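Yeah, one chain of the complex is gone here, protein chain that is, but the others are all in their spots.
To keep things simple, chains are lettered A and B as they appear, and every chain counts its residues starting from 1.
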Amino acid sequence: MRMEDRNSLLERRETAQQALSAYRCRILVCAGTGCIASGSQVIAETMRKLCQDLPNVEVECCGHVPHIGIANTGCQGICELGPLVRIEPYHYQYVKVKPEDCAEIVEKTVCRGEPVERLFYESQNGKTCPKPEDIPFMAGQTRVVLEHCGNIDAVSLDEYIAVGGYDALSKALFDMTPDQVIQEVDRSGLRGRGGGGFPTGTKWKQVAAHTEAPVKYVVCNGDEGDPGAFMDGSVMEGDPYKLIEGLTIAGYAVGATEGYIYVRAEYPNSVSRLHYAIAQAEEAGLLGENILGSGVTFHLHVNRGAGAFVCGEGSALTASIEGNRGMPRTKPPRTVDHGLWEQPTVLNNVETYANVPNIVLRGADWFRTIGSDNSPGTKTFSITGSIANTGLIEVPMGTTLREIIYDIGGGIKGGGDFKAVQIGGPSGGCLTREHLDVGLDFDTVKKYDAIVGSGGLVVMDEHTCMVEVARFFMSFTQRESCGKCSPCRIGTKRMLEILERIVAGKGTLEDLDKLEEIAEFVRKNSLCGLGKSAPLPVISTLKRFRKEYEEHIVDHKCAAHVCEALKQYKVDPDKCIGCTKCARNCPVEAISGTVKQPHAIDPDKCIKCGTCLSGCPVGAIYVD
Amino acid sequence: MTNTIADVTRESDVILLVGSNPEEAHPVFGMQIRQALQRGAKLIVVDPRNIGLSKQAAVHLKLKPGTNVAFANGMMHVILEEGLEDRSFIESRTEGFEALRDLVKDYTPERVAEICHIDPEDLRTAARLYAKADRAPILYCLGVTEHSSGTEGVMSLSNLAMLVGKLGRPGCGVNPIRGQNNVQGACDMGASPTDFPGYQKVTNPEVRSKFEQAWGVSLPAEPGMFATDCFPAMLEGTIRGLFIFGEDPMRTDPDTNHVRRALSALDFLVVDELFLTETAKLADVVLPGISYAEKEGTFTNTERRVQRVRKAVPSPGNAKPDTWIFTELMNRMGYPQPHLTPAQIMEEISSLTPSYGGISHARLDSEELHGQGLQWPCPSPEHPGTPILHVGQFSRGRGLFAPYAYVPSMELPDESYPFLLMTGRILYHYNACAMTDKTPEIVEIAGGSFLELNDQDAARLGIADGDTIRVSSRRGTIETTARVSGKTSPGECWMPFHYLEGNCNWLTNAALDRIARAPEYKVCAIQITKA
Partner (left out) sequence: MSLLHVTIDGIPVEVEKGTTILEAAERVGVKIPTLCHIKGLMPDGSCRICTVEIQNRGRSKMDTACSAHCSEGDAILTRSEAVVKARRGILDMLLSNHPTNCFSCPSNGECKLQDLCYEYGVKETSCPGEMSNRPVDDSNPFFTYDPNLCILCHRCVNTCHKIVGCGAIDTMERGFESVISPAFGMPWRESNCESCGNCVAACPTGALTSKRKQNYRPWQVEKKVLTTCPHCAVGCQYYLMVKDNKVVGVEAADGPSNHNTLCVKGRYGSYDFIHSNGRLTDPLIKDRSTGEFRKASWEEALDLVASKFQAIKREYGNGALAGFACSRSTNEDIYMLQKMVRTCFGNHNTDNCARV
């Protein structure tokens, strides 16, 4: 089982490829968290049972007997359309598959190679898309990090090897010195995908330079905590070996023998698949002592977070691994000098490490052909909110918002108007219509008071109140503030209080000035990056939607009709027939009027319960 | 201590802690050991109980009480077997190595494991850890000394340190953590039947003549009697008059019944005290002395560091400085002793005690020292003091290996008294609590005596945690509260020695260390019944 040299890897690849091609048919069921939630595991089980009943074939049995494979793949990103089932070698992509569809799929496609057309995706312009790449959502992407997601069994080491996995590691170990690996990563211009965009090569060089350290660490930040972000989770559960390979290369490059993957508590699939994959890789001699007989050692451990957003911050994350309360510390010393257990530590996020095997294998020059000059490569984004196709995408850095929202995302859900997008999570900022043609990369987005962050995109339309958005994110950051430094702990609380006043219609214009003042104070004086960026949603919405704030304060109006306290129930006197039903049903006697005369609602008494609105026989009551 | 607290906690790689629970008995030292562990130093705990620090220890050797000599010999056996000894140190700085080698040859880990009730592999691990460390101090306390083989235990630990050359260097040494605040000073000051101040032997004619000249009297050539030997002498009628200054043997000495009989047999007992202690109650005359807050003077801590004690408040009523009392008595007994201030007394001390030769109140108070005190030996006013002893050379020249064979404790459990009792300190009190029990909050937290009983034993005896139990030895019976846990090994119990009610010293054995005459507080046989 254990591979003792480079050659064994090549032999194993050949065997694995032969095995793959020997399948008569393969059923690839998406086992991303999204598809699992929509029932893909039931589909997989049903498929297995149905196939087992087929005459003259075996399920999952290699050899000379005709056999069918059923595999759980990583997330393909179009979670909106799950459960997804793909049948190879015909390359048919079925969407929204239900258990009752399985028999037909087996009968037609598995047995006869015929499509089940009704299960193909139909695009907005009515075009049928039999193959995955026909789907516009997929067509607009460049998949490097997510290249294997959807195409191979996520936890099968052999399938990973069959598609070229561990080629990069063996190249690094046998053809390159650690220094050459770092040079390659440095030359590729790869920047940290966790949000900061710090050059990865520089970081690795700094850690490699600590030749005096008795032990060094490679740490992977998989504590993806931004609301609506699931890029890293998809890599960890969808292509665990790629991440492990990337981490192992990093360990070799900087001279670390121990690695940790810190996975957020809410990703049980990632944790179990990583554990499984690590055990497989160790057994195969691709991890642990003397990897592929090279004499290089690298051990990898998985740590589960405990649900604290702040543990996504580097020093809080290492504190948490050490068993302490996850709280950021001041720098210097930097993590590269004094990281985990005070030893030099490389800390990158999942997506960064997942880029490494391709950079090592295909070279820095190839990598630089993708993306923009200062931000080469691709970036994964999770697009959520008021968008037609929610899901996970990967595009070259520098792709414009317009391409992402309209070409890939299919535009605004329900055909409404695009208003803004929150980028970079709760501590990011918002971009608006005027930024639609801005190419998204680290440096450009920064110019507009936002950050690429880890890549969460929350799309908002006209039905979104920007004050409420700011309040929502502020309540998140306040709740998730570690409580260490006073600007963040108290400042976010005071900002939240002001925002709560404004959405309740109780704000003043002085509040706006105070809000701006505190936001600026928190940004400048907080201890860690999370605190410094916590006010960004407030700062950017105040900058771009100040009018909305003022409307809330001066006119007591929420144009998006979101803020409950500002909704005004009114009676249209032209429509009202004076039936008195509303007055009788009103629990607080806020409605008055005489029979057959138009009624009126006293806004001071009204508690906005909506009873009158739903009960009016002629639709005379409306919300202003 | 051969080294300082800061040195053994900040410079060490491994700490070998034997028979000492510094977190409770010397808490501020304990804090610094905990800091050392946070820094990454490794800890070896050698203690019959699960003390707080054993949780953080790399190895915990839960020895059977009274087997320290066997443990130390076993460590040395492993070190020699694996060639981990410091050859050049042994050759250049010691003598008697062959005798040691011959003795420890028989102490194989397996044999030691049987004597000490430990795992032989743990002993090997501990020996390697200690021997291979660059800097490793031995810290020990009453768990080593309060045995009939106490001195032998200390010598064996010294052998161990010399064997691996861990003496006379920073972060090393053999370091007794002394008990009371000024127990080091009391020994330094010649409150000893064999030594004048500064460990100058009374049997040495030159020394004697120096003191005869200084004091203007002739002094006997033969040593006096150890305090622990005085009690039997009182019963025999050899000692008839006794002056006790600030001690409460009725509470602190072993076998209280025996102490009571001895003190009651005296013709005349005088006690100089702050309180009417159990001992003072037996006195013919009680003289009111004054507390540390009412006098000037010095204490010498466990690091041999002489530090100042300063007067903060006036003394109550007609209480008088103790030196005044002694001076008055001396004059009344025909010795012309002028009244001296504490500073003047220190001048006399330094003039007669070479190791204190450079110590004076003026110097201790000076800017030069920044309140850092002076560590003896400090032979001259220019000398900076000596933080680390035995640097380059031992006081006798070459360090002599003094090998000792293991000898079991004097009183071991038997059928009638099936449990072994150890005694010790807890965090909240000091010794007989004469001082600590005046603080009501301390009494609230740690008010009463208890006995730690192993949970398996407790189950067998039908005793639950918190039960009142009757504990007897051949010498006495007390009632106390059972604390049931796995802290002690089966068959072994532990009690604090602070409390008047349920005082363990009604039980303890007055068997003495064959050399230093310290009582075997740490081992006696008892029986336990539910009260």
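Quick notes
Assume a residue touches a chain if its C-beta (ideal position, glycine included) is under 8 Å from a C-beta of that chain, and two chains touch if they have at least 3 such contacts.
Nothing here was measured: the structure is a model prediction, and the numbers come from that model.
Although one chain is not drawn, the whole complex shows that of B:84, B:265 or B:345 it is B:345 that touches it.
In the complete complex, the residue from B:99, B:219, B:362 or B:391 that touches the missing chain is B:219. From the set B:19, B:185, B:377 or B:476, the residue in touch with the chain omitted from the display is B:185, counting the whole complex. Listed here are the chain A residues that touch the chain not shown: 308, 310, 325, 327, 329-332, 478-487, 489-494, 497, 514, 518, 521, 524-527.
Everything below uses one rule, namely that only the chains that are shown with their structure count from here on.
Our note on geometry: chain A versus chain B, Cα centroid distance of 65 Å, whole angstroms.
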